[in-house]
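Taking it in order: structure first as structure tokens, then the write-up.
Complex shown without one protein chain; remaining protein chains in place.
Order of writing sets the labels: A, B and C. Residues in every chain begin at 1.
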Amino acid sequence: MNYPQILQDIAREVSSLYGQGKVADYIPELGKVSPRQFGFCLHTRDGQVFTHGDSDVKFSIQSISKVFTLSLVFAHLGEAMWKRVGVEPSGNAFNSLMQLEYEKGIPRNPLINAGALVVTDMLVSTFRDPKAEILRYLHLLSGSNDIQFNESVAESERKTGYRNFALGYFLKSFVNLENDVDQVLDVYFHQCSVEMSCKELAAAMQLFVHHGVEPNTQQRLLTMSQTKRLNAVMQTCGFYDEAGEFTFAVGLPGKSGVGGGIAALLPGHYSLAVWSPELNKKGNSVLGMKALELFTTMTGRSVF
Amino acid sequence: MNYPQILQDIAREVSSLYGQGKVADYIPELGKVSPRQFGFCLHTRDGQVFTHGDSDVKFSIQSISKVFTLSLVFAHLGEAMWKRVGVEPSGNAFNSLMQLEYEKGIPRNPLINAGALVVTDMLVSTFRDPKAEILRYLHLLSGSNDIQFNESVAESERKTGYRNFALGYFLKSFVNLENDVDQVLDVYFHQCSVEMSCKELAAAMQLFVHHGVEPNTQQRLLTMSQTKRLNAVMQTCGFYDEAGEFTFAVGLPGKSGVGGGIAALLPGHYSLAVWSPELNKKGNSVLGMKALELFTTMTGRSVF
Amino acid sequence: MNYPQILQDIAREVSSLYGQGKVADYIPELGKVSPRQFGFCLHTRDGQVFTHGDSDVKFSIQSISKVFTLSLVFAHLGEAMWKRVGVEPSGNAFNSLMQLEYEKGIPRNPLINAGALVVTDMLVSTFRDPKAEILRYLHLLSGSNDIQFNESVAESERKTGYRNFALGYFLKSFVNLENDVDQVLDVYFHQCSVEMSCKELAAAMQLFVHHGVEPNTQQRLLTMSQTKRLNAVMQTCGFYDEAGEFTFAVGLPGKSGVGGGIAALLPGHYSLAVWSPELNKKGNSVLGMKALELFTTMTGRSVF
Partner (left out) sequence: MNYPQILQDIAREVSSLYGQGKVADYIPELGKVSPRQFGFCLHTRDGQVFTHGDSDVKFSIQSISKVFTLSLVFAHLGEAMWKRVGVEPSGNAFNSLMQLEYEKGIPRNPLINAGALVVTDMLVSTFRDPKAEILRYLHLLSGSNDIQFNESVAESERKTGYRNFALGYFLKSFVNLENDVDQVLDVYFHQCSVEMSCKELAAAMQLFVHHGVEPNTQQRLLTMSQTKRLNAVMQTCGFYDEAGEFTFAVGLPGKSGVGGGIAALLPGHYSLAVWSPELNKKGNSVLGMKALELFTTMTGRSVF
């Protein structure tokens, strides 16, 4: 396929959507980003890389980080981790704390905030220096050592993330956090503050394309079965309230973040990262969602 | 691949699970089925059929019928239908009526009971003789004219299906049923009472394998995009409360029924039907779920 | 106290509120009532009666009927009835069906619709001709034989009361209705359609003022303890979503109806009935609520 042409066509078409969304401003630091940016990177199984636009610009990966900490923890703890967090879609906003209360402190899945906090708590229990471990892991997966936390974004979240603190204490009250709430949240806010470019992100997702083998070093980090499961979790739970809509329209496992990034993949074939800061009402990138839908439609390739 | 061998291995392994589930008895008629039965049928894209065990025995397809009425209605109404029913996973039991109330009468998706009732209501509004239309459609898809309603099962449901009546009146109170509750439920109970064998069911699912083209007649019944969407809905919403668990363990779009049947597919590759009457606590066939998990693991092929 | 003066002052003050509410129109028959009407009747323990305005005009008592069927059933079944219905306030609209589902079919209290349906079901199980029994009881309590059902209001509700049918079937699915849903609803819609004047209603409430003794015949219909309990239920559950607000502002046990009537009492002292058809958003009479608040404030007498 003529990917460069496809990327160019997509970029042209989505550019008409500028202005339809809003840059996340609940964290003051995130609100400073210039809205009219669009980056796209396609990374095929055999290592070809196709890019368009701002694909080298670093952005705050935010919730996309949950996929990486989840895979890191899953590799270390295996099936045991599913005692403390489920794999069911969370439904909608309606469910957040209500659901956690209803289900007695077991978050529905590891990609909603409550579940990600439990995963981060496992990370804190597993590694002596969990923050360093996160960076080391991302350097390995992306093949780039130039990936860092943005301390002012992390600090900004710490000062205003009341709801995450509420979730943390609520989990603690159900005895589903082992470590101090403050410590878990410190790591969590740092992982969310990581800055990566589309190019780096697409590279890091290759682990899931290659069924658990990191392609540069040929290390097996996850079993095939574990990778299948992570891809399945991304498919059903990766897009907040739009999991169904996204599966419906795009048909790829992936994960979005309020920084405007989306990472996705077709297992065994390619990974993708797209970024544009304006978000729709459900917190997903307006141009990013459209770009992915166009990509699977134009290439005729999705998991369905 | 040596499919006959794989099916035989699967059958041997799952046979150790007899006795771990319970035949559905909330409808007296269903409770009469002998529990120790197991049928499996694999139907490949190019028309090869592999069977094992009770693959010719007819059973009550129950909720699997929702997939067929949905595709029939979608083909006729197109995107307009999504104003009255969503495409998001429903989460868990917790959500049933609560969610319907919370979301003001718009069911989360067309595969939960409330959503299926709305779909059946559309069917009633669209066809002069909706029950005949359902049979005509199933005859076409399966290539078998020997598919009928079981009137005593339908009657049994009509007499005891209080919760479905409650859902119907509740939808009506939100002005999301156009026809009389009694009429919609009559059609609904009939569609659920349809009896098919694994072989017929696997054949009928070929429509979704072939991206919307009915392979025997080469008629296009659904657009490619519509088929992608239906497969996505089955993936995220097809297994009651176990949508996530199933996606996680099996990785195929599909739909289960309390008669003990499960239909599933790998788009572009094959369809499957499996049946065994004993159900787990969430209402899915114990042997059927395990058989599907084994099949995707042994063949190494799933959407992920 | 100069009650005639107090009633006159109240009537003058509340008349400024005309136009702030809306006549119930969800039942077509109810929507035909002329909005600018106001009736008030005070009935003291020793039988003095003070009236103002349209106190002889008959109106649809609607949910006020729940108090009478409840007392009738309680007198016959005693404490046993509380196995099937609770005595806790229901909180808000949020809770209706959700709560019923959450609490497995046991309505929170007998004055919300679900609870009233269970009470009516008990009535149907207890009396051979439950509709005749209701009228007989109301004739006894009010001392007037000129109290009837309004058949066209009952029929109007039967045709449009989808939500009540939903509740009925939902209760039935939890095995908390003994009789057919249609039969229970027929009696229920009839009891709601009863027409009484403020004067008749205030007289009928004297049973609760006199701690369970019907004052005209000196018959004891309820024990003192039963009467205390019924008054307590009216206090905490009598005003839909405004139970707290009403207790807070007025401080009397009572019950409102969407026909615009409110009946209330100060145990051991007096009963009151007030009527004006315009309702606030929570379904209580605008002028009626204000009149009661003014009455307890001006007389300085409430349970608190």
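Please note the rule applied: a residue touches a chain if its C-beta (ideal position, glycine included) is under 8 Å from a C-beta of that chain, and two chains touch if they have at least 3 such contacts.
Computed from a predicted structure; not experimentally measured.
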Partners of the unshown chain among those that are drawn: A, C
Sole contact to the chain not displayed, among A:K66, A:K172 or A:K255: A:K172
Residue of C:S65, C:N113, C:N179 or C:N231 in touch with the missing chain, whole complex considered: C:N231
Contact partner of the left-out chain, one of C:G21, C:G39, C:P130 or C:G251: C:G251
Touching residue (missing chain; options C:V23, C:V87 or C:L140): C:V87
Chain not shown, touching residues in subunit A: 96-98, 100-102, 162-163, 165-170, 172-173, 181
Residues of subunit C (touch criterion as defined above) contacting the omitted chain: 86-92, 94-95, 99, 102-103, 108-109, 224-225, 227-229, 231-233, 235-237, 241-245, 247-249, 251, 253, 267, 297, 300, 302-304
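The rule is simple: only the chains that are shown with their structure count from here on.
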Topology of the chain contact graph, where touching chains are joined (line, ring, star, complete, other): line
Per Cα centroids, the chain farthest from subunit A: C
Same-residue or different-residue interface between subunit B and subunit C, half as cut-off: same
Distance between chain centroids, defined by C-alpha means - subunit A, subunit B (Å): 32
CA centroid of subunit B to CA centroid of subunit C, Å: 47
Multi-partner residues of subunit C (each touching 2 or more other chains): none
